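Removed: one protein chain of the complex. Kept in place: all other protein chains.
Here the chain labels run A and B in written order, and each chain numbers its own residues starting at 1.
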Amino acid sequence: MSPRVRLGLFGVSAAVLACLFVWALTGLPQFGAFQGEYGRILNSAAGPERHVTNVVSAVTFDYRGFDTLGEEVLLFTAVMAVALLLREARSGDERRADAVRSDVVRAVGLFAVGPTVVMGLYVAAHGYLTPGGGFQGGVATASGLVLLYAAGRYRAYRAASPKTLIDFAEGTGVGTYVVVGLAGIVVGGSAFLENVVELGVKGTLASGGTIAILNAVSGLAVASACVLIFHEFLEELMTAK
Amino acid sequence: MSFLPYALAAWLFFVGLYGIVTSRHLVHLVVCLGVMQSSTYVLLLAIGYRTGKKAPIFTSGVPTKVGAVDPVVQALTLTDVVVSVVASALILALVIEIWKRSGKLCRCSAPPCSAQPAISCPHGSTTSSRLRSRQP
Partner (left out) sequence: MIPLQVVAIVLVGLGGLAVVAARDPLRQALVLGVYGLTLVILFVVLQAPDVALSELVVSTVAFPFILFTALAKMRDRE
């Protein structure tokens, strides 16, 4: 198919799709006037019911916790697929030289590793109090580790992220989520992912019951997923083929 | 003016789609897919927004009676943002595999991909036929 024919075909089909799109958009509520009951009820109920201050985290890890489990499994599957694709085909272990020569880059970069990781952990830990949570904090923590590579050396980065341990952490993160969910059935006696842990004092780290636990294990799963993916791509880059 | 956020969602969707259709480089295609996906974030957050309301975070004794924007769409979006980067990584891993097997990164029939100086691209054969003929 020549590019002109392809573009013409795209133009026609995109026009039809655009019409449907606009038609669908006209059926949406006016911007700023959304009156969804679910969100409104959760906004007023989440605080008293779950002792958390960040309602978004309460939705993510409690009220819609099952959806988040789906997301975690998606994450897990994608990471496994990346590892399968890239690990299997890798051959030869000719390493490239990767020393960073600029002292400034090195100093600033290595100085930033600690604060970035700490900030990532902080964001993850306070997820149900302030904006943040396991998902955001996990990525930030993994990014801190990557700075080790960008500013230092591949070897230092590898030492900081032993593959077997990270593999294990990834599995633990997703597995514990399911275990906590099952605890809802066994201990609570009613539903999967029911909040069965002591709710604690609102506004402190010890609050939210299972929200705190699920937040932490999600952070673990996301951080190790990101580290694994960074690892696979770096490994790919370092293996001259 | 209130249609503007929805218009933005539509705009990002179609700009991304246009990029995918006209893309001549597989990595470029993955990034365009990312733009297309960000239109869903904009759409969801635009739907959940309520004029004059604050974020659904009730620290320091904010009375819950005041209300806030919809937390459900935000919970949907924030996990999706993180998962999307992992999904993109999977697609890029597939792209690397394609490159390893065929040695090229474009699906060029014509015109030549001279627009990308970094990656040479002998045109004339499609990627799929290359895939079949050059197994390692």
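We take it that contacts are C-beta pairs under 8 Å (C-beta built on N, C-alpha and C of every residue); 3 or more make two chains touch, one makes a residue touch a chain.
Note that the coordinates shown come from a computational prediction; the quantities given were computed from them, not determined experimentally.
Chemist: Which parts of chain B are in contact with the chain that was left out?
Modeler: 1-2, 4-5, 8, 11-12, 15-16, 18-19, 24-25, 27-28, 31-32, 34-35, 38, 41-42, 45-46, 48-49, 51, 53-55, 57, 68-69, 74-75, 77-79, 81-82, 84-85, 88-89, 92, 95-96, 99, 103, 105, 115-120
Chemist: By the contact definition given up top, give the residues of chain A that touch the hidden chain.
Modeler: Chain A touches the missing chain through residues 31-32, 54, 56-57, 120, 123, 131-133, 135-136, 139-140, 142-143, 146, 226, 229-230, 233-234, 236-237, 240-241.
By our rule, only the chains that are shown with their structure count from here on.
Chemist: Measuring centre to centre with CA averages, how many angstrom lie between chain A and chain B?
Modeler: 17
Chemist: Which part of chain B faces chain A closely enough to touch in the complex?
Modeler: Residues 2-6, 9-10, 13-14, 17-18, 21-22, 46-51, 55-59, 64-65, 67-76, 78-83, 85-87, 89-90, 92-94, 96-97, 100, 109-111.
Chemist: Which positions of chain A touch chain B when the two form their complex?
Modeler: Residue positions touching the partner: 1-3, 6-7, 10, 14, 18, 21-22, 25, 28-34, 36, 38-40, 42-44, 46-48, 53-60, 64, 67-68, 71, 74-75, 78-79, 81-82, 85-86, 89, 129-131, 133, 135-136, 138-139, 203, 222, 225-226, 229, 232-233, 236, 241.
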